[in-house]
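Note sheet for the following structure.
The complex is shown incomplete by one protein chain, all other protein chains being positioned as in the whole.
We just call them A and B in the order they show up, numbering each chain from 1.
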Amino acid sequence: MVLSYPVATSRDCFGGEVLIEVTLPRGIERADLERVRGAASLEVLDGFPRPFFRIDVPGRFLLTGLLLTTSVRVTVRQVHRDRAFEVAQEAARELMGEA
Amino acid sequence: MAIDSAKVVSAVSGLRLVGNEDGLYLTRHYADYYNRISFAFLHHMERADPGGFAKARKALIETGHLCGFNTFGGIMLSQEWEAVVAPMIETREDWVRGMVAVVNALGWGRWETKSLRPAEELNVTCANSYESEGYLRDYPQRPDGGVCFLATGGVSAIMNLLYHGDITTRPQRTEDYYQKIFAAGDNRFEGREIACRASGAPRCEWVARPVQRWS
Partner (left out) sequence: MGVAIQFDAATNVATLSGQAMVFHCHHYNSTLQRTIEEGMGAEAFHLLTIAAQEAARKQLKQLVSSGTSPKEAFSQAAALFAELGFGSLDFSGLGPRGGVVISPSSHYGMSWLVKFGERKDPACEFPAGYVAAAVMVAFHLEPERVRVREASCVACGAPACRFEVEVL
């Protein structure tokens, strides 16, 4: 059975038309970030009061979030707009090590 | 004061905000481009009829107001805000100061909150707004009328987001919400530029008050 996490959608100026917020079953650990496949860049800004991460997977999505929280924002690239929810779920499962 | 403006600017500057390969949706754009098209539009409207300046000003400020609703609203609901600004917030007024601090990382000039009366008035000044800088460089000083339309709209947007609506409750920023919060009601905030460098003032000054109090 394919896991499916709760989602909410919105639009913003910082990524793309379809921005999907996925609620995860547990807080995001630093080690989780390394599991995301195809990342061209992985930034963790832990000098901030709340450590912030950004993972760019060109052609698929941009992932952003705060470490230790249970939600991640998936900005799905235009080319996958028609299957945005599916892509967001794939991203979340990779992060959680369940892909 | 809870908001450390310098830390916010430094952190936001380090976020490497860039558009993606889709060409959406954030641009690092030319101040000169915005100024050229805005001021040419302004002058065109002024030449077209006696009421042209007022019409152009209204249209351009409303564009800035819409920008504020979408951009500032989006910023205040972003994870970047959660990471950098939210931990410094103690009061609703800190949301205002935090947003002004973020603006200072956008390249728009050095905004300073001169005064903030909760739910009543926000006064922001700037010695180098990109709009007045551009106007003074390319056009003669104006006898009247400010030219910082984006900033004027932006200042009222901050107040509408926090004191007419409530961005802290994370509403969906829909067209209906915009109409309800930004475009209707005597308590909605309206921004005015009460001093502008393009007219000889030493600093530009933008004030947002409830529309019924501008009489």
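We take it that a residue touches a chain if its C-beta (ideal position, glycine included) is under 8 Å from a C-beta of that chain, and two chains touch if they have at least 3 such contacts.
These numbers come from a predicted model, not from an experiment.
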Contact with the hidden chain (one of B:109, B:146, B:165 or B:191) = B:109
Note that chain B touches the absent chain at residues 6, 9-10, 13, 17-34, 36-38, 40-41, 44-45, 55-56, 59-60, 62-64, 66-67, 70-71, 74, 104-111, 128, 130, 133, 150
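The rule is short, and it goes like this: only the chains that are shown with their structure count from here on.
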Sort out for me which residues of chain B touch chain A in the complex.
-> 11, 14-17, 20-22, 24-26, 70-71, 74-75, 77-80, 82-84, 86-88, 172
If you look only at chain A, which of its residues touch chain B in the complex?
-> 10, 12-17, 43, 45, 47-52, 58-59, 62, 64-66, 73, 75, 77-79
